[in-house]
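Comments concern the structure below.
Left out: one protein chain. Kept in place: all the others.
Let's look at subunit A:
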């Protein structure tokens, strides 16, 4: 990660943290869900965008994080429940990733799909841990005896976690492991021929991606005070795949844009419907509009929102005297 990008990240995170105490509760809620979705999207992007392993089990991994953190929160572990939820999901992610040592591409994607449905089923039947269909009620975590139960506090916590995950992945991308991810993504045979231990590289991708998914799930459960099977269904996994496609796979900031887009679009459509007194019509069209936008993205900008941002930046720099050439500005941001 370039220092300039890091400084921009710090500035944005600091600005959001500074304004959250003054936000309307609804806006704070929106900030929270966008930040949580961004964390989940960054986790999936690490696995799919950087390491090339397509997964449809992101929601189930988040579910493991949510149920683990929920039970630990209820047991009085406070905010420690969040990293522990991450660890539980990381363990599950490594197990789900085992078929990736033999399967590639769509075949592996189908294996993750199976894992998603198996875990969804387990969420329903492991009642002592999950409370079945009705879901697990999660008590607000306490820090030094004070319960965190304000929407603005959740927003601050989610944004702080997002910044940590975002900068952590930025650093990871510049390590030897991050470089190995990219070579494995491009061509496993080439990676193996170069001497990269492909199995070990995938292991790390599943471990780290699962950990991040678990953190997102834990934060989601804590913020909504509920973990139920419906909240971590296959549809959510598809949403996460959409987030990284819309945002720009393999980039550092793209998943954040994709998460904001996919999370806020239904809210925006709902608001517009209310504004024009046509909530029922627009609500019916919401799924249709969402699907159409994804299709349009795939057709007209398959590299996602980050490609749009890059093009705009190129246009701006090219119009300046002495601006950078396109060749110098193609790095993944």
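The rule is simple: a contact is a pair of C-beta atoms (placed from the backbone, for glycine too) under 8 Å apart; a residue touches a chain by one contact, two chains touch by 3 or more; residues count from 1.
Keep this in mind: contacts and distances are computed from a predicted model.
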| item | value |
| --- | --- |
| Listed names "Aldehyde dehydrogenase", "Sulfite reductase", "Sigma-70 family RNA polymerase sigma factor" or "ABC transporter ATP-binding protein", with the criterion being the UniProt name of the chain not displayed | "ABC transporter ATP-binding protein" |
| Given A:5, A:139, A:192 or A:313, the one touching the chain that is not displayed | A:192 |
| Full-complex contact with the absent chain, from A:98, A:182 or A:309 | A:182 |
| Touch list for subunit A against the chain that is not drawn | 171-172, 174-177, 179-180, 182-183, 186-187, 190, 192-197, 204, 250, 327, 330-332 |
